[in-house]
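Accompanying notes for the structure given below.
Missing here: one protein chain of the complex. Every other protein chain is in place.
The block that comes next holds subunit A.
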Amino acid sequence: MKRWIASLVIGLIPLFALAANDSPEQITRKVSDDVLAIIKSNEKDPTKVRDLVDARVAPLADYTRMTALAVGRYWRTATPEQQQALTREFRTMLVRTYLSALTVYKNAEVEVKGSRPGAGDDEQSVRTEVSLPGQKPIPVDFSFERTRQGWKVFDISVDGISFIVNNRNQFSAVIRKDGVDGLIKLLADRNNALKNGAAAK
């Protein structure tokens, strides 16, 4: 058993090393296969699925840019500490709301449809279709940016609805009313509520 784990870990190392040179399309293929495998083997335990998937996607996501885009022009007025806190809470929110619901997709199939250039050479968007048996496939697009550690995702849009855009107006309304700290507090409170809700179940 121990040897099995060891060989698995050793087998994974070159995979991660390779990941830096992969094209966005290849990354999407690999990660979606891994995520579906995680969901299938842990379908009874949404929390475990959430944590495993979170660990798998974290190195591939630029949460800071995601948060900056969602916060919009108020990002510039936030102090570095506030920006860090915003990023932390936004990430927690995304993980708790979206990744906790993944068990629904245990029979899902992801088809990578191709990629197209985004704004400039350093951005690409990968188009996929997620389908559940007997349902119309849902288009899911991933926006990638080129960083020094390879390609990373900074936005996801589901059926044309972008995570970033869909939070921006809500966030700016909160910031106008209660300031940046108000938004941090609101996100933190909500994340706590989600945590307690999950614990109560």
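As a working rule, contacts are C-beta pairs under 8 Å (C-beta built on N, C-alpha and C of every residue); 3 or more make two chains touch, one makes a residue touch a chain; residues count from 1.
We adopt the following convention: contacts and distances are computed from a predicted model.
One chain of this complex is left out of the view, and of "VacJ family lipoprotein", "NADH:ubiquinone reductase (Na(+)-transporting) subunit B", "Branched-chain amino acid transport system permease protein" or "Stage 0 sporulation protein KE", the protein name its UniProt record gives is "VacJ family lipoprotein".
The chain omitted from view is touched by exactly one of A:Ile27, A:Val53, A:Ala68 or A:Val110, namely A:Ala68. Residues of subunit A that touch the chain left out of view are 58-59, 61-65, 68-69, 71-76, 80, 83-84, 87-88, 91, 97, 101, 104, 122, 127, 134, 136, 139, 145-149, 152, 154, 157, 159-162, 165-166, 168-174, 186, 190, 194.
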